[in-house]
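Excluded from the complex is one protein chain; the other protein chains are retained at their positions.
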Amino acid sequence: MANGRTRAVSRRAGGGFSRALIVTGAAILAVVALAALAAPLISGWGPEEIDANATLAGPGGAHPLGTDTNGMDIWSRLLYAARLDLGVAVAAVALAVVAGTALGLLAGYLGGWVDDVLMRIVDIFQAFPTFILALAVAALLGNGTVNLVITIAAVNAPAYARLVRAEVRSIRELPFVDASITSGASTLGVLWRHVLPNSLTPVRVIAPLNCGWAMLTLAGLSFLGLGVTVPGAEWGAMISLGSPDVVAGRWWTSVPPGLALLVCVLGFSLLGEGLQERADRRRTS
Amino acid sequence: MRLLRFVARRLLQVVPVLLGVVVLTFVLVRVLPGDPIRTILGPNATEADAAAARARFGLDKPMWQQFLDYLKGLVTGDFGTSIQSGAPVGSELALRVGPTLELVVLAVGLALVVAVVLGVWSARRADRFGDHSVRILALVGNSMPEFWLGLVLILVGYSALGWFPAPSGRVDPDTDLTPLTGADLVDAILTANGPAFTSALSHLALPVATLAIVVVAPLLRSVRASALEVLRSEAYLAATTHGLRPRTLLRGYLLRPALVRLPALAALVFGTAIGSTVLIEYVYSWQGFGQWALRGLLYRDYPVVQASVLLIALGYVLVFLIADVVHAVLDPRVRI
């Protein structure tokens, strides 16, 4: 039986890449978040301010990244959009995690008919590709930031419920749960003190990846006109507005917002991948 | 025999899920805000016009009556009439599925091949430069907004280089392609129409590439992960220490155990691909199922929404069923 401290050492060994992933991902996200907060300081225009003299102006001069068909400054909108995109994604995932975990915990620990009913509902949700589901829910709920958060959360919660349930069901069988029960702990005590903290391990890894996905979903919905609508500043909506220009070769209306989106989602992906690798290393060593 | 019983049992389990889907979509489209009649009639219509239109589509009946009619129709294969176009939903659907399947099947197939080759290659070089590059690329693919990627490809492939046709159709109309299945490439082969085949292929190139790039990323990551797991397993170590030939090792001891999980992954990715096609069809003006369903959703075209939701659920569930069967065939440990 290797002693704990040496295992900690071997964990760090060879984990250079995962650390690089985590650090890079976190750095990207920090920069984006800072830029979003500092938007008024580093941009010359308001997000919905129209420069009537310059519609579809190319990059340079007063508009570093040019303007769109409405004469709004792309660079400013890019920065302000980060607020909305990041905010909605993180809020939606947080909501999904809380709701999904609660349901999964209940289903997994109680079992029986509670489990059956909850899991059949999850089945119905999971009978659809998530983006399709998001489309349908968004179309039904209508626009609005709060509605978008609810939409994206609702679409993701079932996956968390299933994940946590599976985790709970295997943790229930582990000796330390028996140990706690025979120590006279109450069901709620066992759940709260032992089952919940241990069942959240995979959630921690998946949540960042999921944030990235949530951003893509939000942008995709807006692109189709089901999310944020112009003049609201959101990357997907900006790409949508700029998409007709592409055939004419005008790149600056749609390429920059897409790039911003890509970089931001990549930040989450790097972070998630790094966490995943670290978790795997921990499990196997 | 056991396999058949397994399939039958799984199909039975599918029934309640589909029934739930049918009921839920039926109720939700009607309960939530939005009125299809108003959207087709326009702002100048009177109440009387609206009532007449409602009666025409049977929307004036009580909800349970509508539901029974709908169920009755479903059993006989009648999906109702589109409120927007007035055409039968079933025949519209038949026209739209082919083009989308063509896109999805080609992209997923391409992605599977690339993912397996690159994933195994990457796993065998774990934690070296090549592996790291592949993983970063996969992460970029994973983070890619597909609709934006489509635009960028159009920008480069059509606007700048002019190598590919404009994103406004699926085949050059001058080639006189006789539609049979709706999938132009297949139709061109079936009618031995050479020019149509090349035209369809060049129209397909960019959308398929777009979809394949987004789809390959998650597949690649999973293939790499399971190949790596096998490479680090004691079973592989044992085979190595017993000096087996590299070919035997690769085929019998690496690929087979690493790829048993591929069917389930492919099914999952198939779902993602269907979601992405809605966006990609929009970008490339691809007259497929996704565009059709999206329009139905936006205009609250009840029969269209119900039919497309049901079709997606059914397709998704069937794909998973097929994946499970393939998995059971590949993996002796699976009991069915």
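Read from first to last, the chains carry the letters A and B; within each, the first residue is number 1.
Keep this in mind: a contact is a pair of C-beta atoms (placed from the backbone, for glycine too) under 8 Å apart; a residue touches a chain by one contact, two chains touch by 3 or more.
The working rule: contacts and distances are computed from a predicted model.
Novice: For the complex's missing chain, which UniProt name, "Putative ABC transporter ATP-binding protein", "NADH dehydrogenase subunit G", "beta-galactosidase" or "Sarcosine oxidase subunit gamma"?
Specialist: "Putative ABC transporter ATP-binding protein"
Novice: Just name the one of B:Q65, B:S168 or B:T240 that touches the chain not displayed here.
Specialist: Here the residue in touch with the unshown chain is B:T240.
Novice: Return the single residue from A:G61, A:G112 or A:P175 that touches the missing chain.
Specialist: That would be A:P175, which touches the missing chain.
Novice: I'm checking contacts with the chain that's been left out. Which of B:Y253, B:Y299 or B:Y316 qualifies?
Specialist: Answer from the full complex: B:Y253 touches the omitted chain.
Novice: Applying the definition given at the start, please give the residues of subunit B touching the unseen chain.
Specialist: Spelled out for subunit B, the touching residues are 233-245, 248, 252-253, 256-257, 260, 330-333.
Novice: Provide the residue numbers of subunit A that touch the chain removed from this figure.
Specialist: Considering the whole complex, subunit A reaches the absent chain at 1-7, 9-10, 12-14, 16, 174-176, 178-186, 189, 193-194, 197-198.
Please note the rule applied: only the chains that are shown with their structure count from here on.
Novice: For subunit B, which residues count as touching subunit A in their complex?
Specialist: Per the stated touch rule, the residues are 16-18, 20-21, 24-25, 28-29, 32-34, 127, 132, 135, 139-140, 142-149, 151-152, 154-155, 158-160, 166-167, 232, 271-272, 274-276, 278-279, 282-283, 294, 297-298, 305, 309, 312-313, 316-317.
Novice: Can you tell me which positions in subunit A touch subunit B when the two form their complex?
Specialist: 14, 17, 120, 123-124, 127-132, 135-136, 139-142, 212, 216, 219-220, 223-226, 236, 239, 242-243, 246-249, 251, 254-255, 257-258, 261-262, 265-266, 268-270, 273, 284
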